[in-house]
Every structure is written in structure tokens, then in C-alpha cells.
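A single structure is presented below for examination.
With one protein chain removed, the remaining protein chains of the complex are shown where they sit.
The block that comes next holds chain A.
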Amino acid sequence: MNTFTLGLIAVFILILAVCVLWDIRKSGEFKFKWSHSLAGYLFMAPALVLIVLFVIQPIVLSLWYGFTDYYLLEPNNIHYIGLNNFSSLTKDLSGQGDFYHALKNTLYFMLFCVPLQIAVALGLALLVNKPRKGGGFFKVAFFSPVVMSLAVTSFLWLYMLRPDEKGLINGLLVKMGIPVQGFFTDPDQAMNLIILLSAWQGAGMQMIIFLAGLKNISRDLYEAAQLDGANRWKSFLNITMPGLKPITLFILITTFIAASRLMIQPMILTGYKEFTVTLSYLIYNEGYVFKMVGYASAIALLVTVLIGSMTLVQRYVLREVD
């Protein structure tokens, strides 16, 4: 039995022990009902085992690896190296290396994609909220990109936006007398296109959540406003917006976190390029292509702290909403 398995069992026992102690404390000192609790633990066990294996263990390991020189080719030769990985990161940042580009691109993506996606989602939700003929069709149509795999839609866009006359869009542009565009091969266009089609693909999900929020706003309020002489814009501003605030915070945070994990689109649409590489893509590249697992874990750790604190700031700024 290797140390890995032993460690795993130790973590598992620890969690179970905490559960049991909690249970004992709750049920009053030493009035623990064995027959009641056993069933509970057995029901919990499958989920607990999976969570420990696939969630807790990787998190704990990557926390540890961030402070080591773990090189994928030498898994039995791992040393603690303190903060070396992080000082290497700062060197990379100051030399405008890979981390610099990844950070810049990810922030750029989040800055533009999140508001755009939320605005599109809200717009679509308002559009399909009013009962109209064929409204169901549009709901499905707007939601359908969410169901498709990112890889599939990325390939579709890749073919439509080919950088030569054979591409669908470029073919049309040429017919209209506009020169062939580089699209994903053009450093100035690639990231913006990725933002556009990420927003297109993701907005459907937020649209559904917004719709749920809209349905929750009482119709009476609108009627009352109408009686008071409020126009549609005023109703939107004073009834719809405040009514949607709590749900907007939820959407903002989830979209923000999803945006920070962008990887598949740049990977398929441009490959590793300085103008589209993102933090997740960089972590993959450092860990699997260069095989520097320790360094990649350090980046992951830093990114977690970064995104976590940004989320906290968001929550703080919008706290009244809650």
C-alpha cells in the first residue's frame, strides 16, 4: 500500500470522525444511537468517498504541489521548495512572459464578456417573457447553444470564420467588397471574437434564470405603476431592476467565475497564442506540456486566491442587495 492510499484513508477517517463527533455533540453527550446513525453513514459513504477522491484530495494535493518542484516525469522525486514557484511567477510577470499574457487576456475577457453576457441574457429574457405566439420556440432557440458542447460550437465557428475566401463569413464579406479578415488568426480580432461567441453560447443559461426572476415579480406592481402613470421605461427601472437584483448578484458571480475558467475556446479556435492564452490554458500548458506540475499548481493556487478575493469584493460592493 503506498503512502498515497494511506493518506487518502487518513483524510477519509478524519472526515468521518468529524461527522461522528458532530453527531454525538448534537445528539447530546453519549446518547448516540448506533442503529440510527449507521444507516446515515452508509448512505453518506458513496458520496463521501467520491468527494474525497475527486474533490478534496486534488485540492489538498495541488495546495501542497504549489510549494514543490513536482516534475511530471519524476513523480517519486518531489521536494519542498518554499516560495520558489511564486518568485518564478513574479519573474515571468515582470519579463512579460506567459503568465503576464494569460493574466491580461483573462482579465480582458472577464471585463467585457461578463457584462455583455448578462446584458444579452437580460435582453433575451425580457424578449421571451411576454407571452407571444411562438414564444416557446424562441426560448428553446436561445437556450440551445448552452446544450451544445463548447468544442462542437467552437469548431462550427472555426469553419464559419475561416481566414480565407472559403470561409462562410469571409466569402460574404468579399462579395460585399470587404477584404478577407484574419478572424482568429488576427491578434486584434481573436479575443474579441472569443468574447462574442462565449457570450452567445453562455447567455441562454442566464436567460432562464432571469426568466425565473421575472416571473417572481408580482404583476400587481406593474398594474399599480401603470395606474400611477409610469411608462414602460420607468416600470423597468423601478420595478423590474430592483426585483431582479438578488438574482443578478447570483448571475454576476457565477458568470464571473465561469469566465475566469475560459480555456476550451482559445484552445480550439487559436491554439496557444499570446493574444488569446488564458490562465486555465496556461495552467494546462505548464502542467501537461512542460510537465511542471509544481509550478502549474502554484499558478492555480494564485488564480484561486485572485478569483476568490474578486468574488468577495463583488459580494461586499453589492451587499445591500442580498
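Note that in this section a contact is a pair of C-beta atoms (placed from the backbone, for glycine too) under 8 Å apart; a residue touches a chain by one contact, two chains touch by 3 or more; residues count from 1.
The definition used in the following text is that contacts and distances are computed from a predicted model.
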Hidden chain of the complex, named as in its UniProt record, picked from "Multisubunit sodium/proton antiporter MrpG subunit", "Nitrile hydratase subunit beta", "Hydantoinase/oxoprolinase family protein" or "Fructooligosaccharide transport system substrate-binding protein": "Fructooligosaccharide transport system substrate-binding protein"
Hidden partner chain, touching residue among A:67, A:157 or A:295: A:295
Sites on chain A contacted by the missing partner chain, in the whole complex: 1-2, 5, 8-9, 12-13, 16-17, 20, 23-24, 30, 32, 34, 37-38, 41, 45, 69, 71-77, 79, 85, 88, 91-92, 95-98, 163-164, 166, 182, 185, 187, 271-274, 288-292, 295
